[in-house]
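One protein chain is absent from this view; the other protein chains keep their places.
Naming follows writing order (A and B), and every chain is counted from residue 1.
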Amino acid sequence: MSEITKSAVSELSRPLRKTLMPWIGFVILLLALPNIFSSNVGLYTMNLMGIFIIFALSYNMLLGQGGMLSFGHAVYFGLGGFMSVHFMNYIEDGLFVFPMYLVPIFGGIIGLVFAIIIGSFSTRRAGTVFAMISLGVGELMAASSLIFVAFFGGEEGVSGDRTTGPELAGIDFGKDIHIYYLIAAWVFVTVALMYLFSRTPAGRMANAVRDNAERAEFIGYSQRKVRFVSFCASGFFAGIAGGLFALNFEIVTEENLNALTSGVVLLMAYIGGVGFFIGPIVGAVVFTLLQSILSNYTDIWQLYVGILFVLTVMYVPQGLTGIIMMHTAAWRMKRLGILILPYLRIGIPALAMLAGIAAFLETVHHMRTAVEGETLMSLMGIEYDSHGIVTWIVILVLTFVGGYLTRTQLPQLREAWETANKPPASTKGAAS
Amino acid sequence: MKLKSTILIGAALAALSAFTAQAADTIKIAFIDPLSGPFAATGTSGYKQAQYAADVLVNQKGGVLGGQMFEIVGFDNKISPKESLVQLKRAIGEGIHYIMQGNSSGVANALTDAVKKHNDRNPDNLVLFLNYSAVDPALTNEKCNFWHFRFDANADIKMNALTDVIAANDQIKKVYIIGQDYSFGKAVAAAAVKYLGEKRSDIEIVGNELHPIGKVKDFTPYATKIRASEADAIITGNWGADMVGLAKAIGDAGIDAPVYTYYAANDGITKTIGAAGKDKIRLIHEGRVNPPPTEEYLAYHLGFKEKYPEADITQFRIANALAMLARAMNETNSTDPLKVAGALEGMEYTTIQGDKVVMRAEDHQLMQPISISVHTDENIVLDADNSGYGLVTEKTISAEDADIPPVGCAMERPSS
Partner (left out) sequence: MLELIFFSLLNGIVTGLLLFMLASGLTLIFSMMGVLNFAHASFYMLGAYFAYTVSMYLGFWVGLFVAPVLVGLMGAVVERYGLRYVHRWGHVAELIFTFGLAFLIEEIVQFVWGKDTKAYHEPEILQFPLFTFFGQNFPAYKAFMLLVSIAIFVVLLLILTRSRIGLIIQAAIHKPNMTAMLGHNVPLVFMGVFGVGCALAGLAGVIAGPALGTFPGMAVVLGSIVFVIVVIGGLGSLTGAFVASLLIGLLQTFAIALDYSVNDFLHLFNISFDADGALRDLWTLSLPQIAPILPYLLLILILIFRPTGLFGNRET
């Protein structure tokens, strides 16, 4: 215990500037973003991103930090959303006076309450039992939502209006840009809180229980209690994310708590990298971008997401963040420059191969779905005949020549990688 | 892997920054309906009809406002109210001011609400909602709103006509009502109970059942129950996959009672029912098919079949909606939704089927003749699902006779 406190204290007593720098950068980024992407779609995407960042981070409190694989995390997100939208309606009806921008608190509270109830029996064990219980609870809630129409609104869900209630400095949050700043503020606060949680003894013990529950018990911690605390905190933050969802979309439906949403959050966290605090943030950003932008260009974007996910699980279990973090050693030793040329040399053929594969999928998809006789299709602004022989030659050449060249470039990349990461002679073994 | 993800992020970021309002040389109309999932067949069929109607009735006649063309843009809402709002935001983001939707009243309820909110908050960026098929009466009653126009007859109007037919049949003593568990299914059940009670109090309602929408894969248990209830007639508002499943189960179980429906035709349903439903299944609908009411309509229908041999014209009202929209734009010489909405209110229009229809200003419900047709393979000129079977109209009720006045519609009109 005392050791942990000490490490936490030493954490704080580091030069303040260095600790605060990333957070100040975060604030500046949040404030600057809407000025760069000011279009409707840009704002919409960023709002969704903010909600998913909180949701994915809360999920990672379970999976990444606590080692609990949940298939039903959307329950807390959805219930938080429903509770918030009901409060929005109470405020609109004048049942009580409460500022709209604080409504997500209620979402968080209901998330917490349900996490306490469900966590009281589900956190007894980790592993498959926990996963199965979470799945069962998720399905149970999704099915109940169609039965208890008074609370869940049935198929139609529950709608609300965010512009009622006391205003904040004359802003009624009618416009998307207002809701962006609101979400940004909530994102900043909750991300900071979740980061701090991961630094508290409770957060550290969650890691310990994840890594070795038995040893954690030996030093006097009940693994069940440690898991329970993480579980409750996670439910609370998921509920806040749900509340923000309710504010942003002004409607909450059964889909917010069904298995699909639970799957999406797992996907986001995992693609981003569950081993890092910022992993789920990266995952949420990438997923939202894929969802809202890739879907403008192609009908089969979910196929790409599926492929990306399975490849991540198989070959890069540390996620996208893991890939970036692999470069920190080289970065510290100021050797990142060595890697630029090898990356370019492998990147260009690899890009060609990916373009070939994507073109193959898109062309096949077009041939299957287009109106009879229509063979002209356009991909990323290039128009061509999907049945033409030239098209297929180009696709095959791109894929196979690109693939072959990528293979030939692998050894030089490996060599460069080893050079860049070779520990300096003086501190041998330090960078292992 | 590493590169792939970097590339994806890079491409996505580049695309995000490239977002700008696209130049509007065409008038885009967002078609927000299920283009995937269990109701995809109904949604995509409507999408094709909208594209065809826009081409034939508007674009080939020179477009509107001296040459501007209609472009129908599909948005897949997966029949989910939440996803519909997401797609609405996307459509608005792309600078679209007109949206069409029809499948599921649950979705329409969410959309009409969202459109109203959007227009209240963004008076400089208005959106008009053309509802071509969501028939929950509430949409033009207590939930009526200035930005919503309905081109189909609502469930009450249809049930009023349907129960006239049932009431005239002395053989029917016991009725079984089955529907999907959401606003439309409930509205159908409520209207059936109400009008049957008024017209034939001796009819016993032996079953009034709601099942989850789009989730039942095997209707056999329901068919068993209907059979056990010894009903003489079945009333259902089911549509899409739920109608196919129900019809199949009723046929398999050998139930011989007449079935009165709203949507038991086309999109694979006619084919599934086939001979088993001959002279047994009746449909209440707008837009007659057999006998073809006018030469112009016959040519329109055949032209559609030529372009989409696998599809049918199932929702003639889509053509009416787009033609009336084009006329409203021409009349006001504007694409401003506020002016167009003003022109649509009270508009009288003669459809290519030769019917006079009126958009009632009070609640934005289109008043039109309603037909009752029977599923058969005799006297079929235009069949459905290329099955040889189709609908022959037995009776047409005039717009005035079928009409039900709105209840509780207090429409707020924009002040300007």
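We adopt the following convention: a residue touches a chain if its C-beta (ideal position, glycine included) is under 8 Å from a C-beta of that chain, and two chains touch if they have at least 3 such contacts.
On a predicted model such as this, the values are computed, not experimentally measured, just so you know.
The chain that is not drawn here is touched, among residues B:Val107, B:Ala241, B:Ile318 or B:Ile370, by B:Ala241.
Contact with the chain not shown here comes from a single listed residue; of A:Val189, A:Ile307, A:Leu341 or A:Ile393, that residue is A:Ile307. When you scan A:Leu33, A:Leu102, A:Ile116 or A:Ala131 for touch with the missing chain, the hit is A:Ala131.
The omitted chain makes contact with just one of the residues A:Arg17, A:Lys334 or A:Arg368: A:Arg368.
In the complete complex, the hidden chain is touched by one of B:Gln60, B:Asn125, B:Thr224 or B:Ser398, namely B:Thr224. In the full complex, subunit A makes contact with the omitted chain through residues 63, 67, 69, 71, 121, 124-125, 127-129, 131-133, 135-137, 139-140, 143-144, 146-151, 259, 263, 266-267, 270, 300, 302-303, 305-307, 309-310, 313-314, 317, 361, 364-365, 368-369.
Interface residues of subunit B with the unshown chain, by the touch rule above, are 35-38, 40-41, 44, 209, 211-212, 215, 217-218, 220-222, 224-225, 227-228, 241, 244-245, 252-255, 268.
To be clear about the criterion, only the chains that are shown with their structure count from here on.
Rounded to a whole number, the gap between the C-alpha centres of subunit A and subunit B is 38 angstrom. Taken together, the subunit B residues at the contact with subunit A in this complex read 1-5, 7-9, 12-13, 15-17, 19-21, 80-83, 85-86, 89-90, 92-94, 104, 106, 109-110, 113-114, 117, 120-122, 181-183, 212-213, 307-309. Remark: subunit A residues 36-37, 39-42, 44-45, 146, 154-157, 159, 161, 163, 174-175, 249-253, 255-256, 286, 289-290, 292-294, 296-297, 308, 311-312, 315-316, 320, 323, 343, 346-347, 350-351, 354, 371-372 touch subunit B in the complex.
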